[in-house]
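A single protein chain has been omitted from the complex, and every remaining protein chain is retained in its original position.
Residue numbering begins at 1 within each chain, and the chains themselves are lettered A, B and C in the order written.
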Amino acid sequence: MEKAMMDDERGKQLEVRTDLALEARESFPGDGGEIAGVELREWDEKQNGVKVTEVVIKNQRGAEAMGKPVGTYLTLEAPRLSEKDEDFHKEVVEELAGQIQKLMMKRGILGRSARKVCSEDETKIATRKSRPADFRPVSALVVGLGNMDATPDSLGPRVLENLQVTRHLSLEYGVEFCERNGYPVLSGITPGVMAQTGMETAEIVKGVIKETRPDMVLVVDALAARSAKRLGVTIQLSDTGIHPGSGVGNHRNSLTEESLGIPVFALGVPTVIGAAAVVHDTVGALVEVLKREHGTGEYGEYISEMAPEEQYELIREILEPEFGPMYVTPHDIDERVKLLSYTISEAIHEALFDS
Amino acid sequence: MEKAMMDDERGKQLEVRTDLALEARESFPGDGGEIAGVELREWDEKQNGVKVTEVVIKNQRGAEAMGKPVGTYLTLEAPRLSEKDEDFHKEVVEELAGQIQKLMMKRGILGRSARKVCSEDETKIATRKSRPADFRPVSALVVGLGNMDATPDSLGPRVLENLQVTRHLSLEYGVEFCERNGYPVLSGITPGVMAQTGMETAEIVKGVIKETRPDMVLVVDALAARSAKRLGVTIQLSDTGIHPGSGVGNHRNSLTEESLGIPVFALGVPTVIGAAAVVHDTVGALVEVLKREHGTGEYGEYISEMAPEEQYELIREILEPEFGPMYVTPHDIDERVKLLSYTISEAIHEALFDS
Amino acid sequence: MEKAMMDDERGKQLEVRTDLALEARESFPGDGGEIAGVELREWDEKQNGVKVTEVVIKNQRGAEAMGKPVGTYLTLEAPRLSEKDEDFHKEVVEELAGQIQKLMMKRGILGRSARKVCSEDETKIATRKSRPADFRPVSALVVGLGNMDATPDSLGPRVLENLQVTRHLSLEYGVEFCERNGYPVLSGITPGVMAQTGMETAEIVKGVIKETRPDMVLVVDALAARSAKRLGVTIQLSDTGIHPGSGVGNHRNSLTEESLGIPVFALGVPTVIGAAAVVHDTVGALVEVLKREHGTGEYGEYISEMAPEEQYELIREILEPEFGPMYVTPHDIDERVKLLSYTISEAIHEALFDS
Partner (left out) sequence: MEKAMMDDERGKQLEVRTDLALEARESFPGDGGEIAGVELREWDEKQNGVKVTEVVIKNQRGAEAMGKPVGTYLTLEAPRLSEKDEDFHKEVVEELAGQIQKLMMKRGILGRSARKVCSEDETKIATRKSRPADFRPVSALVVGLGNMDATPDSLGPRVLENLQVTRHLSLEYGVEFCERNGYPVLSGITPGVMAQTGMETAEIVKGVIKETRPDMVLVVDALAARSAKRLGVTIQLSDTGIHPGSGVGNHRNSLTEESLGIPVFALGVPTVIGAAAVVHDTVGALVEVLKREHGTGEYGEYISEMAPEEQYELIREILEPEFGPMYVTPHDIDERVKLLSYTISEAIHEALFDS
């Protein structure tokens, strides 16, 4: 829960109120319109019940408009993820695995697993029909961010608990062992949170990468969303790494290709909303109700006329002194996070193992 | 987190929006005024930094006004509980142990431990100077309500983890062993939540009490508060048991003297606020700000003129369809709950052991 | 880990050195011979790689010979359980589910699930072809004995974590809801260990049963075995309940049909061996080696001529003063117990749900 949350923790301005690029894109008025430097592609909901949206931030201008770094953001929306339906979770596993592979291929990380990507794939990336002569298994490090002791923030550590690592087998029996068995060279770490380690997550991950030299990093993290209806049922996958803070000044804690030297994919699920966001949305709805039922009036008008950014800032100013940074989370978040952690670890296996 | 939370879970009306009697009392307009059937006593903040308030609901009329059952509610407010100051936590341990003893004495449960209650105590209960001839150790069952897997709801189970039970020693070596060593006959249970056990908490506790025959029950639970500033720093102690639900009809899940046949004390700390409560407070503050800065207008007036109950209901209606029952909790709740669970278990030991 | 282990903990004589009836049976010299009052039936290893053995202790004479109560003991031996082979675990789930149903039918507890038991079943119990007019779902309480904090003893609590209880649905929506959906009325409890609760497990279970009135209890527990090769790969299923202690005097802690009033099935997996058993076996083997390689001599002869019981007692006398009661366990017991807990909970679901 790096981005939106850590801003709050440090009392910085809440410019970034959502970790989801999709929500950042939606926040622009006139939803159909164009934002310079940002491309949006949506696919109709598939038969498997998953809706995929791709936001590509193409350049610095798009990055500034969106408040997010340049790169590709895939969003899987699957409302039925909240149900304990094992078959549906398997559908999501397949879909997510395919999207992970697509993103890996886009970044030139091709392995045996790439053979699985179907050619009718929307992004038209050709798939390999057979293992290339110079095949070697993908070497990947999965990083589980977050805090096992704080339920909504435990997604990363829980995914790591379910992960089947294999890199130690290549240490013991040679990388041929992994190749022969269709395994990736997979390692994983749960770096913990700064209050428990005294270290920035980025310091730990950077050190581990320097020693173990993977080809890529996949960071799993709980996210903050803007809309409650996305909690626990939306998965965002990006190739942009993790950039806590609003991007000015301190890059100490970034996990990016720039800082680590290898592609950094991020996979996250929103599990909390900032309390200010909840109030903001409710006030908006409240004004609508009052307007509709009682005619217009000064306050409603006044609020309606404020820019959303101003409205939000005002609410935050009122809220924070008493409440501090607080988060809103569903009451069954423990069940949801447990279930999701299986689904995500299975999708990672599916994407990387050739079984 | 039985009362306020379970109402929400079952979609009933949110009549009881706080588990704290003190907050229920405060919600009445004209704070200094009298409520028939309710007595309020406050003590100045003590040297130890703890402020104690006593709300006594004396009869059915008071119970209806307050939405809480007849009985005594002691509240300890100790803002510094949020700090990791071991010395301060020891002060709170002493204060809380004294209040537990006071409440036990009021209900006629006197043991060796009673000797500790100072005679200058405000409730004027005389203390025993020596062990009476017919002394026998208090036999108490501590029940840790809640869900270990949901951080804000893990207070009860965590207190039980730290509890030093002794009843098994009396089974093995006779009750004389406990008496000789100044031990109570202490047992403890973590009944779990219904979704894990398929049973009502009350069914489990009732069964255990029938088999093991303690003199009293002390139920430890996380609570829901109305005000964020009370989260994690307020302890409520009552002799009224636990009454989930709004009191009409179904008493299946009550843990009360009526249902269990022995005094039921409840010790709770608020760890969450309902999202609706947060919005309600913020909207109230928002209207004030707008009024002050921009003059009055229809909406503000309209909102100000609604009864608080109506306001709240309107906000809940707007909030629930999208959000479902959701809870607001501080970002460092895991640390706070861990720390508090030690403090509370120590206070229970201090109240019951004669060491 | 009630039986063999608790004897040790209380320093009583180690008459019962194994919780497995199969091992008790094997300990008799002249393995093929008859023991009065005991019946042994073995089936060839099935295609699914599971070997099933049935020991029936028919009367008091058999019970005394075996040191175990009258009843049926089914043992499933499946060496490949130690592997992380998901398909094989599914085979064991099916086999175990069938055996649970067989035992339930033998005791007259018939439910919808009984329809699954194949008619070619070895015990020749006819299966129902359709739901009887007076069908009602089986109401079962699963009890997870043991200690979550001690890895080899955590099997019971871990199975309960994976269990899908349903009884609360019948409380909320009526028992028809379970019937309509093919659910049992399933509840579960993890009573904890005496040092944490101050209560005998039997007190807690007895109380819960009196309040919730299930038709049967299934107790899941880690066991102590005699032979290392059975650790983690053998499952014992019996209809005799749990009888800690050697049977003389104190029945306080029994979980049996006699004490609870309903059939008590026990499902256990050995996860430890007593240290004395390990030494005993090794000394036996040592004497053999010495005899074979160096000719016979006094000690070897002397040891060989001692009754096994005497040998064991001598070793225990030498071992205990320094070591106290200690247990031997494989180094990967944490992985094994996690895996097994899924397999067992799935088998319980398979046996009781009609899905």
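Criterion: a contact is a pair of C-beta atoms (placed from the backbone, for glycine too) under 8 Å apart; a residue touches a chain by one contact, two chains touch by 3 or more.
No experiment lies behind these values; they were computed from the predicted model shown.
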item	value
Among the chains presented, those that the missing one touches	A, C
Residue among C:64, C:149, C:258 or C:310 touching the omitted chain	C:149
Touching residue (missing chain; options C:50, C:78, C:333 or C:348)	C:333
Interface with the unshown chain - residue positions in chain C	5, 8-9, 147, 149-151, 195, 227-229, 275, 278-279, 281-283, 285-287, 289-290, 294-303, 314-315, 318-319, 322-331, 333-335, 338
Missing-partner contacts on chain A, residue numbers	160-161, 165-168, 171, 185-190, 192, 194-200, 203-204, 206-212, 252
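By definition in this document, only the chains that are shown with their structure count from here on.
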item	value
Chain C reached from chain A - shortest hop count over touching chains	2
Whole-Å gap separating chain B and chain C, where each centre is the average of the chain's CA atoms	42
Multi-partner residues of chain A (at least 2 other chains)	none
